[in-house]
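What follows is a short report on a single structure.
With one protein chain removed, the remaining protein chains of the complex are shown where they sit.
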Amino acid sequence: MDNAIEVKKLSAWFGDHQVLREITMGIRRNSVTSVMGPSGCGKSTFIRCLNRMHDLTPGFRMTGEVLFDGRNVISEKVDPVFLRRKVGMVFQQPNPFPRMSVFANVAVGLRFNGKGKSKSEIVEVVERSLRMAALWDEVKDHLDQMGSSLSGGQQQRLCIARALAVEPEVLLMDEPCSALDPVSTSKIEDLIEDLSEKYTIVVVTHNMQQAARISDSVAFFLLGELVEMDKSAKMFTNPSDRRTEEYITGRFG
Amino acid sequence: MTSIAFRRKATDRIMKALFLLSAFLVILPLFLIFFDLLWKGAKELKWSLLTDLPRPVGEPGGGIANGILGTLTVTGLAMAGGIPLAVLTGIYLAEYGKGAFASVVRFAVDLLAGVPSIILGIFGYVLWVLPMKRFSAWAGASALAMIFIPIVVRTTEEMLKTVPVSVREGALALGIERWKTTLFITVRTAAAGIITGILLAMARILGETAPLLFTALGNQFWQTGLDQPIATIPLQVFSYAISPYDDWHGKAWAGAVVLILMVLVLSTVARLLTRTRK
Partner (left out) sequence: MARPIARVPATGKMKVGANIKDFLFEKTTALFALCVLGLTLLLFALLIRESLPAIRKFGVTFVTNSTWDPVLEEFAALPFLYGTLVSSFLAILIAVPLGVGSAIFINEFAPGWLKTPISFLAELLAAIPSVIYGLWGIFVLVPILRDNFMKPVSRALGWIPLFQGPVYGPSMLAAGVLLAIMVVPFILSVSREVLATVPQVQKEAVLSLGGTHWEMIRIVIGQHCIPGIFGATILGLGRALGETMAVTMVIGNRPDIVLSLFQPGYSMAAVIANEFTEATGDLYLSALVEIGLVLFLLTIVVNLAAKWILTRMVPGRAGR
């Protein structure tokens, strides 16, 4: 299995303040990679670099390489719009589009992607995406209801369906369960496992047990640095770096 | 109770009564005005009021039909120009408005919002009436547009700013281009509020008289073209009110009833829009 994304010496600054220090790592295709660490370690900043969400942040700077599809996607020459269609994102707070129905929410990416899909194709893709997000059965008779009328867990699955509808290769998830109750959380964790067969998934989490449950590989960040990255089993039972061990055993964070 | 405590309690009661009295006095004119409108205006409210043209004094019947059409015409014209200008400016200020240019634009809009409407009549006069050498609907509409635009720029910008960043981020993360995000996601989310702002501004310019006094001027007959003087209900109410004839005074009240109804219906529809959508 090869790497879907290859990160080489990625550094980032907000103004003069450096937030990422020469991160180098590979993200395996069709697997679940967790990024964990204490608050402020740069994990959210990191995954937002992968789909260039920082482009709209004034004063933000990146150096290094993020190789995807053979190209360094953080170069100015690459159009971030195309990148984001291949690398999707699900946010910490579920953010379905207000005033739009469940159906419209999932279809939005298709409608505005300029790929000119026909109405029947859109209907097909919406159903398929909702099924993949394990939401179809719950909403299939209520596709017209407002996206915001769903429960928190359902809204997050709606956002996942929405991201899947544009057929990305990679799915970035920024603490997707931290705003949800335990039942919804476990549903989404199962979902992530299923999805990893077809998609490359990167999950930011501050919950170690979750990282242990769902991921194949784990990357541990501390103060903007990648401290250690390894298979999940090894990270939690026999980490190589002392700082990793201290974090895992709860000495800080 | 000691005398101090008694005094404090008494003062408290007196002040409460005074506050209640002021609220009462503030609301009282509203009831008086509506009562008078209904009482005096209802007498003249017949179908002929809405369908007839004005007739000379002494002749029975006569109405404000041309005023109704005229009001809709100049208001429509003002909005046709005003809506694109104002909404797009509001979008600019909300989405891209961080630099010096945007600050200057905001300042100008605030300035314009405070201009007495009679002065906007002068604007319309100098801009249109002088070169065209006649009064016209165009002149009136341009004066009204100058009232309409600052209101809608402000409400549009405000409404767009209430759309949370998470909505924009969600759209961008799907690979939707920035301009499409703004137009089809952000604006759409704020649409109800933006439309409310437009309707409220429309209700405001419907009732304006001063800027039309020497731009649209008024007309006894039907409109023959947009480059001709045009009647509007407020203008008719004004000329009937200051005339020396009693039956024309009655028509002034009737016209006022029609006018206030239009304003009320619009305002209510506007507010309902933002209330029902959740």
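Letters are used for the chains, namely A and B, taken in the order the chains are written, and counting of residues starts over at 1 for each.
We adopt the following convention: a residue touches a chain if its C-beta (ideal position, glycine included) is under 8 Å from a C-beta of that chain, and two chains touch if they have at least 3 such contacts.
Since the model is a prediction, treat every value here as computed from it, not as a measurement.
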### Task
Write down which of A:D2, A:D16, A:E76 or A:D137 is the residue touching the left-out chain.
A:E76
#### Entry: Residue touching the undisplayed chain, where the options are B:I149, B:A173, B:I195 or B:A231
B:I149
#### Entry: Sites on chain B contacted by the missing partner chain, in the whole complex
8-9, 11-12, 15-16, 18-23, 25-27, 29-30, 32-33, 36-37, 40, 84-86, 88-89, 91-93, 95-99, 101-102, 104-105, 108-112, 114-123, 125-127, 146, 149, 153, 177-179, 182-183, 203-204, 206-210, 213-214, 217, 234, 237-238, 241-242, 249, 252-253, 256, 259-260, 263-264, 267
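Assume only the chains that are shown with their structure count from here on.
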### Whole-Å gap between the CA centroids of chain A and chain B
48
## Note on the structure
So, in the complex, the side of chain A touching chain B is made of residues 51, 53, 56, 81-86, 88-89, 91, 93, 95-100, 108-109, 112-113, 146, 148, 159, 162-163, 166
### Summary
The chain B residues in contact with chain A across the complex are 164, 166-167, 169-177, 180, 184-185, 188-189, 191-192, 277-278
